[in-house]
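Of the protein chains in this complex, one is absent; all others appear in place.
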Amino acid sequence: MQTPAPFEYERATSIDGAIASLREHGSEARLIAGGHSLLPMMKLRLANPEYLIDINDLGELDYIRVEAGELRIGALTRHVDLLQSELLHRHYPVFRDAEEVIADPVVRNRGTIGGSLCQADAAEDLSAVCTAAKATVVIRNVEGDRVVGMDEFHVGPFMTAVGDGEMLTEVRLPLRPGGGSAHEKVERRAGDFAIAAASTAVWIDGGVMADAGIALAAVGPTTVHVARAEELLRGRAPTDELIEQAGAIASEDCMPIPDGRGPVDYKRHLAGVLTKRALRRSTARALHTEA
Amino acid sequence: MSAIEERPIGFGRLKRKEDPRFIRGKGTYLDDIRLPGMLHGAILRSPFAHARIVSIDTSRALAHPKVAAVVTAKDLETLGLAWMPTISYDTQAVLAGDKVRFQGQEVAFVIATDEYAARDALPLIDVEYEPLPAVVNARKALDPDAPLIRDDKEGQVDNLASPTWEAGDEEATDRAFAEADTVVERDIIYPRCHPAPLETCGMIADFNPDTGQLDIYNGNQAPHAHRTVYAHVAGLAEHMIRIRCNDIGGGFGNKVPVYPGYVCAIAGSIVAGRPIKWIEDRSENLMSTGFARDYVMKAQMCAKDGRITGLRVDVIADHGAFDSTAQPTKFPAGFFHICCGSYDLQASHVRVKAVYTNKAPGGVAYRCSFRITEAVYLVERMVKALAMEMGVDEVELRMRSFIGPEQFPYETTTGWTYDSGNYAETMRVAMDIAGYEDLRREQAEKRARGELMGIGVSFFTEGVGAGPRKHMDILGLAMNDGADLGVHPSGKAVVSISCQSQGQGHETSFAQIVAEELGIPPEDVEVRHGDTDRSPYGLGTYGSRSTPVSGAAVAVVSRKVRDKARLIAAAMLEASPDDLAWEKGRWYVKGDPEKGAMIEEIAARAYSGEALPVDMEGGLDAQVIYDPPNLTYPYGAYIAVVDIDPDTGHVTVRRFIAVDDCGVRINPMIVDGQIHGGLAEGVGIALMEVLTFDEEGNCLNSSFMDYLIPTALECPDFELGETVTPCPHHPLGAKGVGESPNVGSPPAIVNAVIDALHETHGVDHIDMPCTPARVWRAMQGRAEPPQ
Partner (left out) sequence: MQVTITINGEPVSRDVEPRQLLVHFIRDTAGLTGTHWGCDTSNCGACVVLMDGKPIKSCTILAAMCEGHEIRTVESLEVDGRLDPLQLGFHEKHALHCGFCTPGMLMTTRALLDENPDPSEQEIRTAISGAICRCTGYKNIVAAVRWAAEHEEVPR
């Protein structure tokens, strides 16, 4: 079996302690939480940090709760808890949809939302989920916290707005009435990364969509935020025809590359199909008409 | 559940004797073994598919405090071990000296104090390469401007690995096609895939310089044959080499070849005088060990008056950079020419040529029965193609074209003699279990609603249990297996067998054979295997040969013991041997059944000081080397039901019905288990397993993230049935079954996918794997081969 290169290890006992360590050791230091993105890369020697800061003891970052009119999720919350949370499912069923198809049940016991988002793999489902849900994230550094939207959070492939000496601590979801959301994914086999996936969220008020969120995984260098389709939907009633158009925009606006999972034309097609499916389910959920 | 229940003496559903250690986690697999003073090896592998080696500098690695040695080709040359013979009479570099010829090829062997350090040392070896253009596409390997891969071979001027091999009758086939009323043609590829057993390959080599004894621990499907090879290669006497396999975490043909890592471990141990453990990681396993298939086939099939009459096939076989396919010597294309199938053809003609490419060596593996997976895939795909062209149901076409039961023994157009069968009956059983008519109705209803459902069929006859010494050898070794049976004074027994389990349950089923023949309960029969010092010479387990060959050997040796027991019983009972009759476990006097002797009593007598028949030696044991008179011919009818998402192309195998005729079933539970496992592999091959390469020869599926193996969510709840047509020449009437499910399932699934898409989308061909993207493309009319 492949094994990592040598490094030093420290267990963080506080968030600020972890941040201080990050600052002290600079770019050669990495945080490790679930470790299911980082450790495989280290075993293949694609990542060779010299200093690992284990933040798994920071229980204060493991929560899903309502606070200040938002649904707030601690960065250390595990996939399995996101999957099982009734609170989360009630407000944002898109999370359970996604968690059911993220990795496998055993990996989900360890992986965290913070780790997934910070890995910023374009094929990663939760990044699309959070973008569609209009999430904001809290980034802490030695000076304090700042809140960042998902567009600003996604800087580039495997790159986020979390800089050196900084740590993602929380994901915040708006709580607004009339919401419905869904995630649709096609993969070559259970547990695989998406060939393409679509997350959508709608908020319906008085028969029209007050707001919409549409994001795609695995069809761009980062999560694709289909803002143009959102604009189309905003303020209008969710008709089949409109959803078709939104799907077409998703197809056009994504930037897939050909690889082992599929060629460009198929991925574009899938982006459209899955966007439509997710929108239909989101709408049905918002209107409480889902079968 | 069979009629013989709970504790059968002999055949029946007996829970496995080997389970107790495995369910406790007490199996002894290769990496579980630690020996005092053991060092760890790791292999530096080529990043390039084709490159000259300009220089290798090992000084930085040698300077690592935990590194004991670094071995390169130069070092092996002094031992005469830089190249080794392959099973197909080619040579393969143990460590690359002049050139590397596939990505992942072995370049250097590091020996260190622990596995982490060995891994650390690899990047410290500096190799300078001069990349060369690579041959990746087998169809282009023989182009005039293709780079020469095997410039190490004298007289090699191109990339032909094995000249064209032919079977059948070209002229008769041309005639059949000329007379036909329907002809179909297809380019059909069986893509490169990999057996990928869950335990990777490895070896511990432990040479004792004081005694000259070489102890090897190695998961190995053919330990005696390997011992012979090592004796030859290392210049040691065979009796000074002991190979112990212990428990093997799956083989599926992956653990048949001799790998460079093995030779390096042996050489390292001989030089260092200490045990060396080498065990590969998963990417090494996928990139460098024996892959399977990779057959590019062009085929035509014809029909006349509603029956299949002719088949013509041309194959380019991609053997990789070295020819290390494993099959009997006279059959360089293995048994591919059984692609004449289960049909009463007028004529057929087969041509196979093999080429070298800049990829890992291999080709014969993964439950292929020596290329029968390729053959059956080909013929069963063509039957479906022909049925579509003729506008008839594919089952109907088969029923009309089957070899009839009255035609056996049947000589096929490519020289096989199938000994027995009732194909139509087996096909009907499958259709009954499937509810075939109901499925067709459901399909029509769904189609009307725009839902895509497909029903696919395959029927196979395969030839396994290689093989008769007059026809077959591997590396000049007869494919015969031995069985040594010893009955102790207590009446308990030990049977030592040649074949080598990697999970097939031999410790149980072979005990059951002795139990069936001699009446000694299976729990009192110890089955010994996996130790060349304690088992008779034989050619091992692959090609479904364990039951046909070793199983026959065990039956025959048991009968030999029973015959001797009869003579001893006669003396004990003061009767003539001719007056004795046998009921399981006991010889008794025909006219006086109360008067008898149990096998335990006979055994005790055999070892006692009491009188034995004149000229008879004491003891109650026997030895046999079994030479099978023929192959055996298991067959089966498989039906797959798939649902395809019309918008995404995602295929779900909803149901899979498998009816196998493998003759008499020694342990139906184990037989069913083998079938389940092989069907799962078929699901994998049909839907997701493939090894692909880019233009430079980089392997794109070198981890389990991209070489996808089905999970419990992709496999349906398999539905099995059986028919039993005993093999006429096998002592037990058994045929072997291990590979049948992998042979028969991929064409059934692919035929089902085509069946789902033919009427609505005009799809009449698709190559595996049927991933969502590939299926969708086919639906758009843009199907492409995988490479």
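Labels for the chains are A and B, by order of writing; each one numbers its residues from 1.
Keep this in mind: a residue touches a chain if its C-beta (ideal position, glycine included) is under 8 Å from a C-beta of that chain, and two chains touch if they have at least 3 such contacts.
Since the model is a prediction, treat every value here as computed from it, not as a measurement.
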Thinking of the complex as a whole, which visible chains are touched by the chain that is not shown? A, B
Contact with the hidden chain (one of B:679, B:699, B:734 or B:763): B:679
Would you indicate which residue among A:23, A:89 or A:110 is in contact with the undisplayed chain? A:110
Identify the residues of subunit A touching the omitted chain, counting contacts across the whole complex. 1-9, 11, 32, 35-36, 39-40, 43-44, 52, 54, 56-57, 80, 103-107, 109-110, 190-191
Residues belonging to subunit B that touch the chain removed from view: 15-16, 18-27, 29, 31-32, 116, 196-200, 247-250, 252, 281-283, 502-505, 669-670, 672-681, 703-705, 709, 711-713, 715, 717-718
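Basically, only the chains that are shown with their structure count from here on.
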Chain centres from averaged Cα atoms put subunit A and subunit B apart, in whole Å, by 44
Considering the complex alone, what residue numbers of subunit A touch subunit B? 1-3, 5-6, 45, 104, 186, 188-192, 195, 260-263, 265-267, 269-270, 273-274
Seen from subunit B, its contact residues with subunit A in the complex are 115-116, 119-120, 123, 281-283, 647-650, 687-688, 692, 700-701, 705-706, 708, 710-711, 713-714, 771-773, 776-777
